[in-house]
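Of the protein chains in this complex, all but one are displayed in their positions.
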């Protein structure tokens, strides 16, 4: 059994003690750590409603309710993996370039220590520096992206980088192998039919929401496994893949999305992939209600991902 | 291409500039306009929670996120139709009679200018004066009503008109042909089994929510097309057709309703009908959460309807 | 026709008059009453977010919207049953023992007067004293529990009783016959695989959420009827059985749950069981949004349960 | 000691039982009653943000916290006066004329029964029918109006009556003696310098907010007593007299107003006047925060007014 | 300079990293610590609205904004005192007796380690076990209580202890010397004139809110110093001493209270007293608005108190 366990909720009530993720130990020395949860409270790549800089704190807070055994995956992840809350990257809120450099450097440190990073965003732009750090070790990665938006636009506002261009640069910088890249849940109005030209040119697979509903979750998972195949893969979950009813606290919500149960089943179904890192992004607590159900969902999806990793042991 | 396009979000950020619908031009001279979005901020026909007078402003504000191309309908509506935000009807909040007269007169002006009105409510009583104006041009209309409630009660509080009697009067005044009138999504407790006597007497078609789920969306759309057939038709979408999880910001919410994706598919499926006008009503922002997902959904449904119209060109 | 009817909403607007349940008469003399709605505003058995002490008031307030005829069950319950709002149990907020004794005593009074109690919680610990009172009359009861959580843990914080141990004690005290006890909708992370040992030992039936979705609602209802069979049965509905999108206002929300329509169908499907009492619990208004959709759902589920009872007449 | 006392909070917790005002008995037979609290949930006279129809319920709910002894007035009012919650006027939300007639008739009934009415609004238009009922008994009344707005405009939107014209008609109908009419706390932008012409013509006294702060509360109270003198007087308290920091839940808030302590001192200072009725209006709960401090303040001001009345015994 | 400093906000943005108080180190080994901030997330002594169990987390979160130098007290407290966030007491939410015992024992540990405890509540009942622990070392203490309520009632609901009886027991158990006990800011309705009998009998000083405003803050502080004199003193600040405009997030709000600036000046004015411990209590985040200004105020008042302690060095 790992020596890193959540606090026992029958001794220490769930609402007590400073909120680390699932009330796991907060540790910055990552020696011997298998999985490091890393907050990346950065939202200055956001084109619409801000607030995801407050995501890591709220997701940690809502994670206090999660118990340590996963009944549906039949696994007690903290008995198999040494998982810690590694705190946050200190990322400048006033310069995307400085912040992205800090994220890249920080995640390289996590990787160098032998831990797998699971990032808690922050806006979707943070996936890019995380991918840079991981590709530095693993080479080009497969990518499973759950998202309402393609995020492969290549410019905005006269700048290059924002939360809608992460994967354009991830592909063009060679961090992601486009033939092992699949997008799930795409929907919402677009700029024009040309928005998918990049996908066609590079061979990126897209399952829009209608196709998701048509294939069913098992069909979607089969397609994901076909696209990704063997080799290292990164999982990025933009919470706006889920319908605003289940996830109102986000910056660019799109109606007509996944349910929370769909999202759980999809993450659970990734077991068997060679996951080397992941993130959950775009949770904006100021736009959530008092129940903070979006942060709660994000925390649960992270827990499901940790359990997927644990089943690989 | 139409000369009326939304602002370009890569130049002008989505949250900037006064919020017209989708940041289209605000124009009161409707010469050459195909579709006029008309706000009708009136809620004094409301029998329970008020606030829909604030609906047009919030729906416009949330519409800023919508991009101009519809991937699921495969249409760029503003390239085919000249669509403008025509501002609001100035409707007295303290007299239903004065307000309804103003709405009727205003919409007659829109129609006279050659534009098709899409109204943004307001409570459901506003459909009645809009129908009066449209029937004045087209004669008795078909009617597709998405709603939790039948709205064919014939009295309340000693007055005749309120937001639950619109379609009783629409039928009895001859504005709507009851044999070309179909209600979709009806649910919630009623006053008694006699509530459907009017429907039986007049031949109005009703699909309650259980029938909707039993038929499936394709079956519902087939039934709608059968009932409506050829001839001019009006589409009224009461946001409470959708479940309160997806649309909490409304005055008389009924649990157990449509999902947002259901609503999108149903509106998209109206393509091919001879639509001459429509509305979306009963969005009450004070009862929505900070994410304002109800107004966002309403804005998207309006966009879907505009796209349906564009496909007819 | 019963002489206990809700106020007529066409005379008295829904938002007027002090909010009893559905604006039924508030009566403490229960002579001749068939069904007594009893508020139990107690939340000091709560292990996480509090606030269910405010549930009865808000559920009553939101119930004002409910009309008296149930279209889907085809019944006008107040014509068949004499239903009243019996007010609240006065339960100490600072001592679980004193409060539980008061609840037990109060409900025994209801039962002695010949009325069937339907309790409005409050946290789930209140089911235990209600079951004590009912088992005192009927002997061991069948139990249908809609819930995300098993609530059969046997200790917490050095105390025995809390809202997660109600049914451990209900079984071990002999109030509930475990072979006639079925749990529906169980999900969320657990403490370990041993959490179900009690169920296996005692023969308690569990349908977790994946089994619910696999069986379908008809299959779930068939299984419930098989487990319960003949004999008196109690129905307890923890609102967290429903997904947080539909019921955010609760203390220990679990993502991935039932929809509001699922919940309605499940309650309606209990018709034919020999129900002797029931409750709806765990509604916490401070964590709901301004639309208070959780209280609205709870009020509607109570109405469905009243209609189920009425169909038995 | 009166036989009408609030529930004992050491026996029945404050959050329990259906919320009447201060949990006094709900009684519609007013025989022997000294003071009748009458809810008037009507807001269709509102020109801006609606929601005061929900005021009576929320004010009653928040009043549960109030204990029965007034330390600052040194009086236990329920030992001297028989005070009851008389429920609400059933006032149509869709017709101001029908609603005002119902209010007038209802309050005449209260007066005929020998009770003094204290009304809980509702928008400020409700003061007019209450004054009509009272002037029917007492003749022209003095009037103390705490308010940000003058409410003596004489038209709006083509109608005559709305919540900004109540006192124009109260004066012109002879219900109020303008020389015994004083307004306190007036502020906010106006339509023009002519807005005070009516006051000058009729001899109405006005203390705007700067004069209030200049005179001090004692000075203001002295001036009120001078203007009102002997004879029957009505007290109307528009909650927007208070600054939005203390009373955000209102429809037409004006910054720069009274504090809550100022408001308490001003009401307490009315002792000695021959008060024959009063109201508190313009509390709109949907615009308040989760603490509902505006309703709490309104409930406390009503309690202060009841204590003022009790000191007269 | 102390080795315990808040994180540098020019390196680590304020919203990043797990939120300890002012982002000071979280330490449970208190060797060499001068002041230990101890969260006590317990609210089961609450008679009205709950939620203060969530206070410590939110107060810590809002404290992130506080910079380390106090301009008005002219002190950099962390250069003089070794201050740490000692985490929370693990206090059972379902048994006041078990929880109070845990608090007592925990605080005795803090005191034994040589640190001064500053407690972050939690409801006001927590002051009692803290006083027990401190009086165990120092003997009977002086007490400065800022509060709207006297909290010297001696029973409730058939139990003895709740958040309104803390100081009755603190005096009767001999933990507090009543002649060195002063209450500031008392207001709100009471149960009767006898509520102050205990004060008269024991010689407890009371300044109600009118006296506070009459004396002015300097006068109040002079009176406090006179009552307390020399000897060890405990400071308890119930946030409801402050007006709900400034502190809406509390369980039993009373209108007509202190401003936030008043509160700051009063705490600053305690410099020179021989303070041996203190607390801030009754912050209930679910009843605050999205700005969480109540927690922000509480965090600032704690900082002011730390600075008062630092000036004593």
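Note that the chains take the letters A, B, C, D and E in the order they are written out, and that residue 1 is the start of every chain.
Just so we're on the same page, a residue touches a chain if its C-beta (ideal position, glycine included) is under 8 Å from a C-beta of that chain, and two chains touch if they have at least 3 such contacts.
On a predicted model such as this, the values are computed, not experimentally measured, just so you know.
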Touching partners, among the displayed chains, of the absent chain: A, B, D, E
Residue among D:56, D:77, D:109 or D:253 touching the omitted chain: D:253
Per the touch definition above, residue among B:34, B:85, B:104 or B:262 touching the missing chain: B:85
Residues in chain D touching the chain absent from view: 47-49, 155-157, 186-193, 195, 208-210, 213, 243-246, 248-250, 252-253, 255-257, 286-289
Contacts of chain B with the absent chain, listed as residue ranges: 11-13, 15-20, 26, 39, 41, 53-54, 56-57, 60-61, 85, 87-93, 286, 290
Missing-partner contacts on chain E, residue numbers: 9-11, 13-15, 64-72, 74, 76, 243, 245-246, 259-261, 264, 289-291, 293, 296-297, 300, 303
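One rule holds for everything that comes next: only the chains that are shown with their structure count from here on.
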Co-neighbours of chain E and chain B - touch as defined: A, C, D
Interface composition of copies chain D and chain E: same or different, split at half: different
Whole-Å gap between the CA centroids of chain B and chain D: 39
Between chain C and chain B, distance of the C-alpha-averaged centres to the nearest whole Å: 37
Contacts with 2+ other chains: residues of chain D: 11, 13, 15, 53-54, 92-93, 286, 290
Chain-level touch network, classified as line, ring, star, complete or other: other
Pairs of chains found to touch, sorted by chain label: A-B, A-C, A-E, B-C, B-D, C-D, C-E, D-E
